[in-house]
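The complex appears here minus one protein chain, its other protein chains still in place.
Read from first to last, the chains carry the letters A, B, C, D and E; within each, the first residue is number 1.
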Amino acid sequence: MRLSRLLRPRTVVSAHCDLPCGVYDPAQARIEAESIKAIAEKYQASEDPEFRTRALIIKEQRAELIKHHLWVLWTDYFKAPHFEKYPHLHQLFNEATKLAGAGGAKGSVDPAVAGRLLAKIEEISTIFWETKKA
Amino acid sequence: MRLSRLLRPRTVVSAHCDLPCGVYDPAQARIEAESIKAIAEKYQASEDPEFRTRALIIKEQRAELIKHHLWVLWTDYFKAPHFEKYPHLHQLFNEATKLAGAGGAKGSVDPAVAGRLLAKIEEISTIFWETKKA
Amino acid sequence: MRLSRLLRPRTVVSAHCDLPCGVYDPAQARIEAESIKAIAEKYQASEDPEFRTRALIIKEQRAELIKHHLWVLWTDYFKAPHFEKYPHLHQLFNEATKLAGAGGAKGSVDPAVAGRLLAKIEEISTIFWETKKA
Amino acid sequence: MRLSRLLRPRTVVSAHCDLPCGVYDPAQARIEAESIKAIAEKYQASEDPEFRTRALIIKEQRAELIKHHLWVLWTDYFKAPHFEKYPHLHQLFNEATKLAGAGGAKGSVDPAVAGRLLAKIEEISTIFWETKKA
Amino acid sequence: MRLSRLLRPRTVVSAHCDLPCGVYDPAQARIEAESIKAIAEKYQASEDPEFRTRALIIKEQRAELIKHHLWVLWTDYFKAPHFEKYPHLHQLFNEATKLAGAGGAKGSVDPAVAGRLLAKIEEISTIFWETKKA
Partner (left out) sequence: MRLSRLLRPRTVVSAHCDLPCGVYDPAQARIEAESIKAIAEKYQASEDPEFRTRALIIKEQRAELIKHHLWVLWTDYFKAPHFEKYPHLHQLFNEATKLAGAGGAKGSVDPAVAGRLLAKIEEISTIFWETKKA
């Protein structure tokens, strides 16, 4: 997280419901991805079959939330001028949501996969906060 | 709907859950969009405030489902080779989901807006079925 | 799928939300049941315990959707004259929804069970489209 | 509520999830219907447009829950021998769920409509508890 | 269940949606907890891995419903005077919802844990009905 983001005025908020209210924040996706990473670590550290099944149930739900939060940013927050300025943005979101799905965080319990997802979300977050400053 | 699609063998199915099961079908989005159009028409034909409020409540839900079904196709069904072959596919999905949202079917009760959304979904559907034949 | 259904004019739509919008389509239940069948086949072909658990989690959700889509048709689309004309319709829906539940698609990962559920949905679909033509 | 039901031993429980767990109780539908009735009464007593819109939003949700709870009883709890013993049971459930939908509690804010829905649920409840005693 | 509660007039109802409609009933939480107990018993009695996984999936959902129903009572039904009269009520709800979560019914398939949860809900229910009589 860049210092510029940490020090942004608190009143700068951003849109996330489809009224739209205008309050968006990639932190919603990031928090779920941190959860996925922690779940994967606890899964690997446990041999209890009931705990492991619960971990898979919950991971599936959190990964679905990540996809949802990212889709909302891609469709609702980012506009044509953003896609012009960041030509790889479509692909970045497509890769990030794929990485939250069957080919990534849903299909794997490897903490490293969750780590890669977190890195993708951070890439999106960096672009997001750049567009907020502009 | 093209004749080729109507006559496709029944056993040709396609993926939609994120196991993935491999059963996808743009009909899911289309059915919801037809619902939105019918709701908009009934809304315009009614002066009952209670009916109109119910129409807005339900339209909001169906429009959210459209966004979800389209996002699933974009992230889970379409792969890199598809995006290479159809370079405007990212933008098509971005426009379609925006058209299901606040700037379109959610924010409007004009049947013509629902008609434009249906046309976008048909564009996606045409590409989808082309990729299934390939 | 009968030819008559394939060739029906595209503007013939049908009701599925409870406004009601008047757009119903048994394809919604069928698509989920095709998903269940594909999940069961993938489950049988895999020995990966994590994949198998994910398959059970997702199958449970799709089966619940099938029950919901069928219940909607039974309560919201079909009216008294239909039940008079098709006296076994109540039982057909009761059997179909039971077959999507614990005694069928939820409780089993046998693709043949999913096949029986698909056949039941096809029976309902045939009646549905007959009533749309009438 | 009959005295026999009030005095039934507390340990007599009944199935409601689709494991199935074997714990069913028509009280789930009844509580939601009582809510619908109270909402309708408050709606009629208020002239505040914001309150009235909220009432319609919430009523829609509670009515959907009623349909769901009744559908679960119809599909998951009642078995072939019950339908033989109570030949009108299919129709009773079909009418009750219709009465919770657009043609009843969803489409109306008349407390009398909610009252008729409560009466239907009570009919189902009476049969339900008879089958539990048998 | 106390006789006084069994014999309470049927028209005495209570609030549960956040209009609020004024219809609350701890039976909603109790029914789910009875389900959890039955699921745990069936889990212990079965050696079928698919059945056991389904049991864990469903138990997770019912436990979440218990937490929700209890939270609604704590926030929406109980008011300042109740918390004054029953000073341990906050802690009782906090313990009950914890007992429905990872440290209780979610994290365990021991029927005894479900039994302890049922007992906590009964404590809440007793207080609830006392406040309704007052």
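Quick notes on this one:
Convention: a contact is a pair of C-beta atoms (placed from the backbone, for glycine too) under 8 Å apart; a residue touches a chain by one contact, two chains touch by 3 or more.
Remember, predicted model here, so these are calculated numbers, not experimental data.
Among the displayed chains, contact with the absent chain in the complete complex occurs for A, B, D, E.
Among D:H16, D:R30 or D:R54, only D:R54 touches the chain that is left out of the view.
Residues of chain B in touch with the missing chain: 53, 56-57, 60, 106-107, 109.
Listed by residue number, the positions of chain E touching the unshown chain are 18-20, 64, 67-68, 71, 74-76, 83, 90-91, 94, 97-98, 101-102, 106.
Listed here are the chain A residues that touch the chain not shown: 1, 6-7, 10, 13, 15-19, 21-23, 25, 27-28, 31, 34-36, 38-39, 42, 51, 54-55, 58, 61-62.
FYI, only the chains that are shown with their structure count from here on.
Taking the definition of touch as given, a chain qualifies here only if it contacts chain A and chain C alike; those chains are B, E. Shared contact partners of chain B and chain C comprise A, D.
Most remote from chain A, judged by the distance between CA-atom centroids, is D.
On residue numbers, the A-C interface is repeated by C-E, which shares over half of its contact pairs, out of the options B-C, D-E or C-E.
In this assembly, the C-alpha centroid of chain B lies 40 Å from the C-alpha centroid of chain E.
Centres computed as Cα averages put chain C at a distance of 24 Å from chain D.
Taken residue by residue, chain D touches two or more other chains at 18-19, 106, whereas all remaining positions touch fewer. In terms of which chains touch, the assembly is arranged in some other way, matching none of the line, ring, star or all-to-all patterns.
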